[in-house]
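With one protein chain withheld, the remaining protein chains of the complex are depicted in position.
Read from first to last, the chains carry the letters A, B and C; within each, the first residue is number 1.
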Amino acid sequence: MSGNGRTERSEAPEEEPPARVNDFAFKVATANGTGSASANGLILKAIYRMGIPVSGKNVFPSNIQGLPTWYEIRVNKNGHVARTPRFDLIVAMNPSTYAQDISEVVSGGWILYDDSWPLAKSLIRQDVTYIGAPLARMCVEKFAGARERILMKNIAYAGALAALIGMDVDIMQQLLEETFARKKALLGSNHTAFTVGYDYVRENFGLLPVRLEAMEPDGEYVMMDGNTAAALGCIYAGATVAAWYPITPATSLMDNFRELCKRFRTEPDGSRRYSILQAEDELAAAGIVVGAGWMGARAFTPTSGPGLDLVSEFVGFAYYAEIPCVFFDIQRAGPSTGMPTRTQQGDLLSVAYASHGDTKHIALFPGSPEECFYLSVQAFDLAERFQTPVFVVSDLDIAMNDWRTPRLHWDESYRWDRGKVFGEEELAQLKTFSRYLDVDGDGVAARTVPGVGAEGAYFTRGSGHDRHGRYTETEEGYQEVIDRLLVKLETARRVLPAPVIEQHEGAVAGLVCLGSSDAACSEAIAALAERGHQVNKMRVRAFPFSNDVGAFLRRHAIVFVVDQNRDGQLRTLLLSEVHTDRTKVHSIRHYSGTPLSADHVLEDVLPVLEPHDARRRPPHRSTEPPLEALRIMSR
Amino acid sequence: MSGNGRTERSEAPEEEPPARVNDFAFKVATANGTGSASANGLILKAIYRMGIPVSGKNVFPSNIQGLPTWYEIRVNKNGHVARTPRFDLIVAMNPSTYAQDISEVVSGGWILYDDSWPLAKSLIRQDVTYIGAPLARMCVEKFAGARERILMKNIAYAGALAALIGMDVDIMQQLLEETFARKKALLGSNHTAFTVGYDYVRENFGLLPVRLEAMEPDGEYVMMDGNTAAALGCIYAGATVAAWYPITPATSLMDNFRELCKRFRTEPDGSRRYSILQAEDELAAAGIVVGAGWMGARAFTPTSGPGLDLVSEFVGFAYYAEIPCVFFDIQRAGPSTGMPTRTQQGDLLSVAYASHGDTKHIALFPGSPEECFYLSVQAFDLAERFQTPVFVVSDLDIAMNDWRTPRLHWDESYRWDRGKVFGEEELAQLKTFSRYLDVDGDGVAARTVPGVGAEGAYFTRGSGHDRHGRYTETEEGYQEVIDRLLVKLETARRVLPAPVIEQHEGAVAGLVCLGSSDAACSEAIAALAERGHQVNKMRVRAFPFSNDVGAFLRRHAIVFVVDQNRDGQLRTLLLSEVHTDRTKVHSIRHYSGTPLSADHVLEDVLPVLEPHDARRRPPHRSTEPPLEALRIMSR
Amino acid sequence: MSSITKPLIVTRKLERNALGLTRLDYEGEMSTLCAGCGHDAITAGIVQAFFDLALPPHRAVKLSGIGCSSKTTAYLVSQGHGLNAVHGRMPAVASGANAANRSLTYVGISGDGDSLSIGLGQLCHAIRRNVNMLYVLENNGVYGLTKGQFSASTDVGSKSKRGASNQEGPIDPVLLALSLGATFVARGFSGDKEQLVPLLMAGLQHQGFAFVDVLSPCVTFNDHEGSTKSYTFIRKSRQEAAGFVPYQAEIATQYGAGSVQPITMHDGTVLYLRKIDEDYDPTDRAGAFSYVSERQAKGEIVTGLLHIKQDGGDMHDRERTVATPLRDLSFDELCPGTAGLDRLMDEYL
Partner (left out) sequence: MSSITKPLIVTRKLERNALGLTRLDYEGEMSTLCAGCGHDAITAGIVQAFFDLALPPHRAVKLSGIGCSSKTTAYLVSQGHGLNAVHGRMPAVASGANAANRSLTYVGISGDGDSLSIGLGQLCHAIRRNVNMLYVLENNGVYGLTKGQFSASTDVGSKSKRGASNQEGPIDPVLLALSLGATFVARGFSGDKEQLVPLLMAGLQHQGFAFVDVLSPCVTFNDHEGSTKSYTFIRKSRQEAAGFVPYQAEIATQYGAGSVQPITMHDGTVLYLRKIDEDYDPTDRAGAFSYVSERQAKGEIVTGLLHIKQDGGDMHDRERTVATPLRDLSFDELCPGTAGLDRLMDEYL
């Protein structure tokens, strides 16, 4: 294979496939620590600014420098933002993963590589097109110094890519100007690098059939990741105390919170209306939010699986002593340390029943960055209203990837719900204050916060206590309190965010999912509909489950439960908490660490639905395209 | 009420009830730290040596000195050893709890109290008999010094009690001699104290209708608590490394293990064939047993709820890295610190799914001290065979109370099952050693232990790894290993201890229980049979559940699941893991902190069974005694 | 057993402090500890310190972990809010509570098991954070509540009631705190209220983490002969390095001019440091370390104010938190509202 930059196809050229506009996916393969992240971000943003729905997924190693990393970009005019594993184009910039990367492009697809060095024979596939551009060589010519050459090669491949898929050059230029507004010197070299790649490809290859065309920008959308949105939620909810111990993929939530605090919560004299404590570990972080919640501040800690184990003792304490606090669990692939930079929904059971003894916790499951914002705000209200730990359960895919998500709006009439808190006034009207006495039957007893007058003082403990908060080992005193906790949870269950249900005419099958599975499930359902299979969808948004959840399960003859974990944990929770016939429940599980795609869902749904639906209507199976073509069909 | 020691009954004397031999219960109320524990132990032992089935339950505060404590003794010729809440007799030695104690004796029962001081009028019940003996006064006369007087009063009430219920005085004398074999001085005063109480009652009152009569001693039984038996199990299993952090009610397991080690594992020169490490906390204790298990020793740590939370991160590590280790969870009343000296079965869910991510653990549920021994031994075999953490889940009731339990036997042909471990020889025959490769389809891969030749060296990690133990972030490499873990668990499921099922002719209802609930459930089932309700029983002994468990559930039209927790955790586990119709499952839950009694079970079973069984046969309900009389009927 | 309410027996006309309160106003529930337990004497000392400083009881926050020692927060200042955290994790809860409200008076009470074993990491990090609180370690060299196991401050060679013999070297909390740069390090003895109360008072006034290790014999499990945590041993081996003069009035009368040195606390009050050993300089961390460890090698226990560093700045000073307690900020002070969000959204286009 020569390095002269001509398009080469090993077989005699077939007919050019028709152009596929604003509907394709590609992947950029690089090594981490080389600066490719910012180039990839520019590419994503440029496409986004062209008004085209796009999403980006970062596949990075648990390491700082030198290991392979990928950035997957999907362009989809219909707004499907889930991952797709079929790449029309690979930007192969990391020789150490050439073999894998080249194998992953779809048949008929394209490979953009750096032909400063020749490609090994073994890497040649017959069914794809190789596009070689001597990026490194050109960068060596244009730039001085190893570091700059490495950095600029990233911008050069962005330029090459831009030429291949028809990116708007003015937009890119604008983005470079914004990015380097304060570092003018860098702007020039970035511009040069971009042009080098762009010109080379334009001159030697031209546009691919998979290409971009500007659409009407939809101002109601933004590009955002879930941790940014969740951090914003914490700001808007009025959280003032934040504690944490660094852990991927929860860290960026706190990074964002800190930045937002600096911007929105700093007095002119530099003093701060917030306190962020980096704790010595997750046990301490949990203790800090428990202490702050007890003191009457809104407090939260973000963590991930290993941290979840460590906070569980404090979660049980807060549950029993009835202290409001918010935990974010940004799930990653387990068990144990697992794959810290891969996604999974493996903590559902651990969250639901966290801590020994009889406990059950409120958990919210945002399905998008947008919901990370709204449900975060709600989490603080629920925590204070029900005086209990509330979990916001997200995952690496939502939290750290770039999602096209509806613009966030704020309702000025919103006021925080601090729950039942007795101040001096209320206390003055009482004969005696009994901390754990439920007077109105909703299971929630009014609390006081430290510093209030002596009448409101009581002793908070995780040991056996009665309605007055007094230490007890008696059956009645103890049982009254833990029975009330159940009443409280039952009240909560009725006001938690309802599941989002999408009904289709004549559907007998229902699909249940939560969190980041939503996008892929929606896409799969659309694809199924095109194939004549109607499936209803329910996205669960809270635990314990509302009555609607059970009703949905019971009203469908076939139920699919989609889990991004090995053990079908959502399914387990549903079967143990909700009445339904388990024989009709089919478990769909994806847990390799990659985000869920519609294909994964279809693969498991079709073998069940096809025979079933075939019985209900004239057979037309043979006319259906094979599974592989589904992605195209679903567009 | 005068203090002259006559039997007084406020109403005109009714007819004396007929004698009730070897079938009654009484309770001794004292304050802790006063030495009553040894007096109570002597009483229990004396009854036991008379050949009469007896059990003792200690109800003690989470405190060291001065708070109320009770010892409940049940004498039952039929061998029912569960707690009964109906006391025929109260030995009321603690004025601070007179009111409660007196209220707890059954109508027609007796109260033995110290009438050195008069009883308040408000404490007089019309339907019970008061027996006053001036124990303190007599001890002041006989003994010098506050400490001795306090101690001897305990032996004096034992003497008084002996006279009331007809304890064998020779046996008691013998016991005193054994106890004070090495402290002859004390023997004299103890003898005096016993005689003082005994003589006073004999002279002034005489035998009660509830009384003891010697039976043929059954040499096949011993008196033992579960933690002693479990510690013995650890010795017999060949455990050499034990780590712990003190916590009630797990502490005595380690105390016993240490004593047994001193006895059985000490070389003549004083060196030790064991290592007991008191760790700085439960996290460290877990790390120690993981390290020792990895190194090839049998290792265990006993803990309770709060510790369970803290070990969970290491449990997930050991699950994923496949390291054998044994955890004892001696459950106490939760949540959080809860009631540390009360019993509950509240950790079932926490144990089953301990740690974040996809995990599921082998748990064994001993139903008696006897089984604490056998299942402990088995736990080590299972841990090494399946290279995974194994939990032995006991509770305070089994662990710390005195049970009449079958004598333990040892099968000399037993050899420990170390599982698949490759030594130099096996390694020599291999081309390459792949730590996580399953060659025979049972899901278990052979391991090596450190120190073996270089061919067997590998790297153990809780991060993503492939079949070779190499770090991986690839879908295939990662998924192969975690899928195999499921196969392994499935293999284990088939060999775990089967449930113990008791079938009755014509029973349509089945009752499921585990652990310490067994005794009360057996008793309840016997009582139900007497009332014409046949109920089958299944005692679950292991998680994950064997197929028999599901089959039992499905084959009964009515299923009762007995849980000693608020949330019905066994029921939750059954419903999520096993296929059955949940509408037929009735949850029976007792969670006040006291051990389960047959009454608790009957109270919940009868309202379901009575209408049901009534439909199946001619009504004879009106002839049945009311619920209150059931305890007598069931004898 | 429910908690016990103390019988209120007023025997004589009660002394009143600057707030017009009596000592009774600073008491708590009746103790359920063993008769003679050192911890009860410390409780009395804290009550006294609160009374003498005339602190408003309802502004007191009492925090502890789990253990006999940790129970004592219930036995003092019942008008204040109290919290028994999980075992060993009180420092984190205190940090969080303090972060949320810097305006209250924080007292943490812990045991040697709670602080030096399971809670060691948390204690060390609360010291680093310099959380503004009085931290009392009721050190009896044993786990009282779980019935006599060794703690991390048990002497080598000590035998437990169950016959085990401790072989691990004890952690000296004072040396530990010094090595971590603690800003207030003192040691007292539950049997010497004269010395203890002024130390506690100074600790309450210190702006930062005031660490007071109090030797507090466990009469049930560790008061035997040979225990360095027994009443007998401590009485015999105690040496005072530098302490405070409890009341200003005493200075003139009791002490010579040179041996007393005024120290101005953060709140402006002046405490009078009394040096026993002329060479002892409590502001010299390394010197304190040497002094304590050298005396220890001779079998002596040094008590008193061992180290103080006044200009550290507590957690809030360092992090520049606003003066208003965070938990008292209004929603409007915290939520950037529609305008803020809209502006922000434009940046994500």
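Just so we're on the same page, a contact is a pair of C-beta atoms (placed from the backbone, for glycine too) under 8 Å apart; a residue touches a chain by one contact, two chains touch by 3 or more.
Please read all numbers here as calculations on a predicted model, not as lab measurements.
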Among C:Y106, C:F211 or C:F289, choose the residue that contacts the chain missing from this document, as touch is defined above.
-> C:F289
Please pick, from A:V21, A:L67, A:V421 or A:A529, the residue that touches the omitted chain in the full complex.
-> A:L67
Just name the one of B:S55, B:T69, B:N227 or B:S463 that touches the chain not displayed here.
-> B:S463
Selected residue (touches chain absent from view) among B:S116, B:Q173 or B:T474 = B:T474
If the missing chain were put back, which residues of subunit B would it touch?
-> 48-49, 219, 222-224, 228, 232, 235-238, 240-241, 243, 264-265, 267, 270-277, 279-281, 283-297, 299, 313-314, 317, 321, 407-410, 412, 415-416, 448-454, 457-463, 466, 470-474, 477
Hidden partner interface residues of subunit C, rising order | 117-121, 124-125, 128-130, 152, 167-169, 171-172, 175-176, 178-181, 285-287, 289-290, 293-294, 318-319
Positions on subunit A contacted by the hidden chain, ascending = 33, 61-68, 245-248, 251, 255, 258-259, 262, 276, 278, 280-282, 306, 336-337
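FYI, only the chains that are shown with their structure count from here on.
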Mean-CA-position distance for subunit B and subunit A (Å) | 46
Length of the line joining the C-alpha centres of subunit B and subunit C, rounded to whole Å = 40
What residues in subunit B touch two or more of the other chains?
-> 61-62, 306, 336-337
Interface hub residues of subunit C, defined as touching at least two other chains = 1, 66, 84, 86
